[in-house]
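For this view, one protein chain was removed and the others were kept in their places.
And then chain A:
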Amino acid sequence: MKERLEALRVEALQELQQVAGQQQLNDLRVKYLGKKGALTEILRGMGGLSAEERPIIGQVGNEVRAAIEAVIEEKQEAYRQEETAARLREETIDVSLPGHALPTGAVHPLNKVVTEIEDIFIGLGYSVAEGPEVETDYFNFEALNLPKNHPARDMQDSFYITDEILMRTQTSPVQIRTMKAANGKSPIKVICPGKVYRRDDDDATHSFQFNQIEGLVVGPNIRMSDLKGTLLQFVQLMFGSQAQIRLRPSFFPFTEPSAEVDVTCSQCGGHGCRMCKHTGWLEILGCGMVHPRVLEMGGYDPNEVSGFAFGMGVERIALLKYGIDDIRHFYTNDQRFLNQFARM
């Protein structure tokens, strides 16, 4: 019986070496190890063995079964791996095809700039104030120390609707409205973004409609040095910590002293380039100490409080920031233009 078992082992292992395919392997498993298989068949004869022989033959039988099972398992594993590999090969896709992008739209570049500036000033404790775009001559000019027939009115050519009502030419009337609304209370710290309108022939650098952001601070003991400190803080947050400012005396009817503010050219860092006309500076702001007459018009006593104001053109900053060559793009809204701003 032992011989028959050994012979079975040899035969089975030989046959398993030749096996071709999963089906045949299954067949061989049944043939040798199945309930009616060859091994079972032989071991059925164990009933006729003596008590001494039975465990010995039993052990041999187990060895033979283990040997055959091991080989079958080995073969089976090889088939499994091959099958997996085949399935993965089949599932291969072209990863170079484009994916499903999430939709992306853009905030208008002017509002992008306004938002950025608003956030800087909100962080500095400013509120955002707004006023009407259709204004009275009083708020737009007279209350800002620009009486009728004042030569300084020539600085801005206006769109009048009636003799007393016009499209605001600046966001400065919001200063007066804010002061009147505050009703003598201080401090006031606001910025006022908004659309303004001036008669101007449209070209690459001029638009009859544009946006300004105005700032106003009124309180006891507001100094010109505070204005400089505020503007320096702003430009460093806006243009980077290396940015510096330079003030040049200038004139606005509603501030005294008045200044134009240059900022280190963001393109060249102040070394001089085409953008800054080789000066290293870009003019981006006008500012000054609020004129006492304007404080009076706003309902404040210039002996009690002082203030500063500043203003900048949003388009100019956007043109510089993004290197845009034509201001008209902001209002024609070509999608190929707008799409470029769908980014952080």
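Criterion: a contact is a pair of C-beta atoms (placed from the backbone, for glycine too) under 8 Å apart; a residue touches a chain by one contact, two chains touch by 3 or more; residues count from 1.
One rule holds in what follows: contacts and distances are computed from a predicted model.
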Undepicted complex member, UniProt protein name, chosen from "Sugar ABC transporter permease", "Phenylalanine--tRNA ligase beta subunit", "LrgB family protein" or "NADH-quinone oxidoreductase subunit D": "Phenylalanine--tRNA ligase beta subunit"
Given A:69, A:142 or A:256, the one touching the chain that is not displayed: A:256
Chain not shown: contacting residue from A:27, A:226 or A:326: A:226
Interface with the unshown chain - residue positions in chain A: 97-98, 102-108, 110-111, 115, 118, 121-128, 130, 132-136, 149-152, 154-155, 159-162, 165, 167, 187, 189, 195, 197, 199, 201, 208-209, 217, 219-226, 228-230, 232, 246-251, 253, 256-260, 289, 291-292, 306, 330-336, 338-339, 342
